[in-house]
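Structure in structure tokens, see below.
Here's a slice of the assembly, chains where they normally sit.
Read from first to last, the chains carry the letters A, B and C; within each, the first residue is number 1.
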Amino acid sequence: MSVGTMSSFQEAPELDVAQWFNTAEPLSLAGLRGRVVVLHAFQMLCPGCVQSGLPQARRIAATFRSSEVAVIGIHTVFEHHEAMTPVSLAAFIHEYRLGFPIAVDRPSEEGPIPRTMAAYRMQGTPSLVLIDRAGHIRRHAFGAEEDMKVGAEIALLMAEGRGDG
Amino acid sequence: MSVGTMSSFQEAPELDVAQWFNTAEPLSLAGLRGRVVVLHAFQMLCPGCVQSGLPQARRIAATFRSSEVAVIGIHTVFEHHEAMTPVSLAAFIHEYRLGFPIAVDRPSEEGPIPRTMAAYRMQGTPSLVLIDRAGHIRRHAFGAEEDMKVGAEIALLMAEGRGDG
Amino acid sequence: MSVGTMSSFQEAPELDVAQWFNTAEPLSLAGLRGRVVVLHAFQMLCPGCVQSGLPQARRIAATFRSSEVAVIGIHTVFEHHEAMTPVSLAAFIHEYRLGFPIAVDRPSEEGPIPRTMAAYRMQGTPSLVLIDRAGHIRRHAFGAEEDMKVGAEIALLMAEGRGDG
């Protein structure tokens, strides 16, 4: 169980967002520096996201103080674009009672993969990215992850000092 | 455990459908006379439907022969209409690998409740309606139901003769 | 979905029981003729029995009227005999709040397999045996079974007349 030392990690690309839900003001990774950030990428019609990814994101938000750990959902639509518009997403967020901030990944003119998803080279949904207090990517997982392990990894990042290396 | 005798049951109102998925030709209750019909009313953004109702409908379709028991999903949208259009439903059916026939309940000009939902006086989604071989409503449930009980009720209707049709 | 016609089924061997729990008087299949009997064979230290078999037996007992369907547990110990004595079973029944009648299968002098288990040629635990109103074995399954299917099979046996052919 380790998320490594801080020396050689990639800086997390800034989020490129078309629209926000559940936050009065737009968020940025730069603005969250000093906190651990949990980025949960999903699509509203992805069964694995609905059954395991999003409930896990909700448990993360319920377990850790938001002043220490910021949970951000990002709707990274890369298929069925016409079926998962922001209008549908708004109803989805309401019906599933999702309370943490959720970003709509900005569509790309060059293809079906939206911009933030492309910048992080995500393989699909659900994807989980853990970003340390200094803004580095420390973990990047595609598919279902165990709560025990995710909880431990977040805590180890919390336990690191606030310095940016 | 009983679904009663056949003497005094209401005839099931015919389905009023705007569009069909997963069937080459439109279906009707009249055309299914002689089979037991399981009508599963859902909305694609209803968590209870996604978590329990639709998986149960799929298990019914997998357990009983379609020549004996016809499973029909009906998308009865009564809220967030703009979020649950047929375009979104098509992607939902694809992503959740639903293989049984699914009807889009016909919208009403008079209010948010679509026509078949109104005719059956459904209280919400998920709703389950069991219709006997003669076309009578024998059970009408709102909310989650246990597999054991639903399986038994369908089997008792199967065991009845082909009745007065 | 069928449990066949009544013509050619084996008669269920009578239970050979060393001790009963949860019943004022010993039970026998002969005495239960006219009812459907659900025989659930288990061992108290068998994980599959504890996780799926016994909870299913409890759901059967809760779903069907006991005047129609008799649920009987039978403790068929064929390994770790010294670990699963009637004294331990009594505590197990109490802690797991099992309310249906439970029989202790009679040990055999000839080997580790107890007598009723041998008479039914069970392959292991959990095993489920469905016996019709006339005392014939209509289904015999080893391992986990789906509630939907088990509920339907019991109901089809219920729907058969009370005659013994």
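Just so we're on the same page, contacts are C-beta pairs under 8 Å (C-beta built on N, C-alpha and C of every residue); 3 or more make two chains touch, one makes a residue touch a chain.
Being a predicted model, the structure only gives us computed values, none of them experimental.
Sequence-identical chains in the complete complex of this entry number 4, based on the file rather than the 3 shown.
In this section, only the chains that are shown with their structure count from here on.
Path length between subunit A and subunit C in the chain contact graph, taken as the least number of steps between touching chains: 2.
Centre-to-centre spacing of subunit A and subunit C amounts to 50 Å, using the average Cα coordinate of each chain.
Among the residues of subunit B, none is in touch with two or more other chains. Looking at the complex, you find that subunit B touches subunit C at residues 1, 56, 59-60, 63-65, 68-69, 146-156, 158-160.
On the subunit A side of its complex with subunit B, the touching residues are 45-47, 50-51, 80, 82-84, 87-88, 90-92, 94-96.
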